[in-house]
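Reading through the structure tokens given below for one structure.
With one protein chain removed, the remaining protein chains of the complex are shown where they sit.
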Amino acid sequence: MTRLLEDLRKKAYSVYRSEEVKLLIRHRRGVVGLALLTIIVFMALTADLIAPRRFDEVDTALRLQPPSLKHLFGTDHLGRDVFSRIVYGARIALWVGILVVLVEAGIGVTLGLISGYYSGFLDKVISAFTDMLWAFPPIILALAIVTILGPGLTNVVIAVAVVSWAPYARIVRAKTQSLVSREFVMAARAIGESDLSIMFRYILPNTLVSIIVLATLTIPSAILYTTALSFLGFGAQPPTPDWGAMLNEGKDYIFGAPWNSIFPGVFITLTALSFNLLGDALRDVLDPKLRLR
Amino acid sequence: MGLLSYTTKKLLIGIPVVFGVTIILFYIMYSLPGDPIKLIAGERVTPERVEELRRAWGLDQPPYVQYFYWLSHVVRGDLGVSIVTKQPVSYLLMQRLPYTLMLMLISMLISYAIGVSIGIVSALMKGKPIDGLLSVTAIVSYSIPGFWLGLMLMLVFGYYLRLLPISGYEGLHSLLIPALSLALPSSAAVMRLMRAEMIEVLNEDYVRTAWAKGLPRRRVLVVHALRNAVLPVVVMLFLDIPWLIGGAVVIETLFALPGMGRLLYLSIIRQDYAVVQGIVLIITILTVVFNTLGDLVVAALDPRVRVEKGEGM
Amino acid sequence: MLTVRNLRKYFRFKRGLLSTVQYIRAVDDVSFSVDRGVTLGVVGESGSGKTTLGLTVLRLLEPTSGEIVFNGVDVAKLSKKGLKSFRRSTGIVFQDPYSSLNPRMRVKEILERPLKIHGIGSGEASLDSVSGVLEDVGLGEEHLMRYPHELSGGQQQRVAIARAIILKPQLVVLDEPTSSLDVSVQAQILNLLLDLQYRYVLTYIFITHDLLTARHVSDVIMVMYLGKVVELSRAHELFLNPRHPYTATLLSSIPLPDPKLKTRKRMEVVGEPPSLLNLPKGCRFHQRCPYATDKCRLEEPGFTRVGDDHLVACHYAHELSFEGFTLW
Amino acid sequence: MPEKILEVQNLKVCYETGRGCVKAVDDVSLTIFEGEAFCLVGETGCGKSTLALSIPRLLPPNSRVLDGRILFKGKDLLRVDDSELQRIRGKEMAIVFQNPMTSLNPAYRVGYQVAEVPVTHLGMSWDKALTSAVNQLSKVGIPDAGIRARDYPHVYSGGMKQRSMIAMMTTCKPSLLIADEPTTALDVTIQAQILKLLHSLRVEYGLTLLLITHNFGIVAEVCDRVGVMYSGKIVEVGEVTEIFDNPLHPYTRGLIECVASRRGSKARLNQIPGSLPNPLNLPSGCRFHPRCPYTTYLCMKEEPTMTEATSNHSVACHNYKAVG
Partner (left out) sequence: MNSWKAVSKTVAVVLVLVVAVALIATYLALSPPYVAPTTPTTPATTPTSPTTPQLKRTLIIAIPEEPTGLDVQQVTWSNEVHDMIFQPLVVLDENMNIVPDLALSWEVTEEGTVLVFHIPSDAKFSNGDPVTAEAIKKSIERYKNISPYAEDFADVVEMTAIDKHTLKITLKQPAPYLWSVLVTNYGAPVNAEVAERVGPDVFNREAVGSGPYAVKEWVRGSHVTLIRNNNYRTNLPFVANKGPNPYVDEVIIRFIPEDLTRLTELEAGRVDVVRGVPLEEVKRLRDNPNIRLYETLAPGIHYIMVNVQKTPLNDVRVRKAIMLALNRDEIAQILDNNVVPWYSFLSPSQICFNGTVETVAETTYAHNVEAAKELLREAGWVDTNGDGVVDKDGIPLELTLLSPVDDPPLKKAAPLIQAQLAKVGIKASIKEYTYDYIRELTREWNFELALRRFSWADPDILIYLVHSVYGNYTYSNPEVDVLLELGRSVTDMTERSEVYSRAQELLLKDLPLIPLFVLKDYTAVNKNVKGLLILPPYGTMFVNDVRIEQ
């Protein structure tokens, strides 16, 4: 009996998944995004193998060499190999992007769930707070927060997350509100489910798709924000091969050694692009109605 | 509801937002590490002198006293004096604001002109190769960091082609590259929204009704579809202000433009309380005003908005 | 078994920032009682408050005032704990079967939740009662591991019914259980509901806008208009001898599936129901009633008993007859 | 014999989905005569709305007409150019949709939306058109039409919106009015009013009505002739009394019998077992055979074609004689 059920479960699950996966595969842009992302993830995972040198290996004799076979992307003002730094930088970009999203989703989803489920005073307070955040140029707030916390990647992650959870709160709130009036929530109450159980068993799972899609779509902006902060000199500490920090260092040599600025930017763009393409595809397939703003 | 009371109401709602933002900011500035007085005092100044300066600037007071002091002056139109340059904040702002406004205006013109027109074209060509091409272009430009784009444009137009000034302000043409770097990523967002809205509206029942009535194609597309599709884009136009200002901070810093964004960046670094407060106050007020303007425009365009929706219990 | 007295459910409604609070009187002073094993049909058009009534009776909405006495206990005053045991003896089925099932739960989990919450059975035992109830509603074990979207509309509604009866409740509220289903499936579900009622001696409150269905399943029918009960009667009697002009209009408006009745003389009303926010004084139907007098415009009618178990809320319940019309 | 006003021949329409083009209307032929009221009846997803919308070519963009002809007054609508089509729509052929709530443009006043029609088709000036719009609105029973014409649609009730739609669509006195479930979203009392309005307009303008519905009650009340659809096919066509008194297709029979009628009470209803077939996975042979009590081996193997049972009654069933 149980055996049979287990088999059934697996089968049902695979059917359910495969349909969406099939749709995703048919989504050409999504596949391109996935391929790009795979390359970047591959870079990040195998950095130690594919990077010809360490990211912090200084050799002043080799400084500001243009791209060549030996140094694919040239060298920077300290004679570090730009290609190697880019490869190691992929780790940071991915790590930062995902961490920011985890933190901001954590904040946003919790607040959104609470304010959507308990309408009334709590909702008004949270919504007002969200609105206020919305009206505030995010980069400025992030700048101020980083200044308080001190520079460093972790602090940048916190700062960016703290200023950008609003979309999550809004979307989860809206979804929750629409779900609360849905009949299955009413039915759950009719069988005696508690509030907490309703929130986590009935509402959260149904917002999950939106959250995942939103997460994919906010990773690029997280990356763009953190690199912007690094670019302004508030992010990763040298010699971390953060792409934004590389741009910050490279811009002094923009005319003499433009490769120092070109390549980090290209890779920031590619990473953001891969997530954007993937997120778009996910949205098309999973949650066509989702709006970011 | 009358126009006046509607506007007043919307503006009244904005007041707590302005207060909230300034209070939060004040405490943030207060908790910034480092001591602005020591920063301005320099290397050769004695501790007694530091204390004297601190008293003179009122920085020995608890933060809420400082806030109310600041607020009471703001109400009288006095934004205070920059601790670094000793110039009145309002003077500094007046000097810088035009550049930032101009930058924002130009970039908004560019991004909305590009975004709206391409969005419409793309929506009407939905599913055709040209739509795919435009959409991909949009996603790509959406993924480019504005500051890097600025750097590249600077390299190409300013250095290689020597067409435009590299940085600094030498006249309106100096704003072209910065505005472009601000506008391109945002135009992609506009285009995507415009396209999505247009496609959605084209699928609306009332557009089908318009076709069924036998109206000419242009009338259906412009009068019935576009009119409704453009609404969210207009809303976005007004809601985008904070984002644009945020972008201006980076772009102005990169291009060394004498605008408000760069002043803000410098003032945060130098902990020039009064200037930061003043700029953020202006930004928040601008945001609230533009949001209200946006609401008004929406209300003018969409008759449904004027009826207040009720709330259940 | 269930007696409802003077039940009211108002919704607050605020216009603008400073304007006064208004109330939507969705259910206004409704009283009735239902005996065990009986089906009470609640009939009305949209905005009549019939769904709100159903939800309020089960305290899924908090009543504004009034009593809901279930097995001698006032449900409206129940504590959290008491409410839980009340939930155990009641069930509800909604209109839209898909929307009433959590799309992220499998059928098995959907049906197990009530057992878990109320601490009934575990493991094999609960699985047995799940399989049992599935069989009752005409589904098999192959459906256990499915997600709701993998089922057809009829099957979904069967699952919803199974969830409502798995705790062997006494009272089940059926809120338009068939109206979103295909015609050919409606009959299946109605038959199922009747079978279950017979087998488990269930009491139904059957909410519908479809008079034909109401007549088919109900013993007693209550007609509602804008939050008020206008007529309450045995089903048979109501259809044979409607006494409220609104009931007569409703009956007369049903398109009957018989081409020969095409040209029957009908009872007609003018206009559309007013907004709930802007209810007329006096009888709520007077603006549309062809028989309305000044009395109707000023005075709200109370109930008049016109026969055994037949109550009508009309000033002229005794006078009016609709003999000139072929209502039915 | 009255003139044929509309003739649909072998129409095939499908919808693009992720899994190929799914046929919604499959090889349907249909003739409608001038002045009559023809009903297409069937359950959700049987293709009746697709059929209706394909006539004025108002299908959504993800649909495709694979084959067939739609002859309206002798012209093949599938092959006329856009400007010609524009002249036909709203002038000679009108359509009223299912959901009045979303069918009016929220951004314009109702009077304006009605007036657009005469301005477009009759070359009327806006001033005159607006006056005629008020007349038209009062004709369909909008009280205080002069004032209400200046309202925006969102303040109208559902019934009034549907009335305005009808007003808009009948301004040019079209010869064919397609009504796609015009009352499904409305309450019974309002439904009765709208049906009455349609009837009176038919009498006044002599227009031909193609009504799409799933409600057999409405069929009986409104129509002269009926076509019953099941799973993209027309399975039975005939005069309304014929269909009700002597249904030849087991599906038609089942449907009529399973409707809770005036007769029974608390008795078991006759029911059609099972549910509608999935259009992605249609049964072989006759599409109804898995649910049909009369199924034979032939039904599973071979798709039945339309046969004329009597002069005004055709059916697509191998065993119609046994059913009747």
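Annotations for the structure displayed:
Chains: A, B, C and D, in written order; residue numbering restarts at 1 for each.
Throughout what follows, a contact is a pair of C-beta atoms (placed from the backbone, for glycine too) under 8 Å apart; a residue touches a chain by one contact, two chains touch by 3 or more.
The structure presented is a predicted model; accordingly, all values stated were derived computationally and were not measured.
Among B:74, B:156, B:256 or B:285, only B:256 touches the chain that is left out of the view.
Although one chain is not displayed, its contacts with subunit B can still be listed: residues 2-3, 33-35, 38-46, 49, 85-87, 94-95, 97-99, 101-102, 105, 165-172, 256, 258, 269-270, 293, 296-297, 299-301, 303, 306.
Residues of subunit A that touch the chain left out of the display are 56-58, 60, 63, 77-79, 150-152, 233, 237-239, 249, 252-253, 256.
The definition used in the following text is that only the chains that are shown with their structure count from here on.
The minimum number of touch steps separating subunit B from subunit D is 1.
Between subunit A and subunit B the centroid-to-centroid distance comes to 23 Å (mean Cα coordinates, whole Å). Within subunit C, contacts with two or more other chains are made by no residue at all. In subunit B, the residues that reach two or more other chains under the touch definition are 311. Of all residues in subunit A, only 1, 4-5, 8-9, 11-12, 15-16, 182-184, 186-193, 197, 201-202, 205-206, 208 touch subunit C in the complex they form. Across the complex, subunit A is touched by residues 55, 58, 60, 83-84, 87-88, 90-92, 94-96, 99-106, 108, 113-114, 117-118, 127, 141-142, 144-147, 150, 160, 163-164, 167 of subunit C. Of all the residues in subunit D, the ones that touch subunit B in their complex are 56, 58, 60-61, 82, 85-91, 94-95, 97, 99, 102-107, 116-117, 120-121, 152, 154-155, 165, 168-169.
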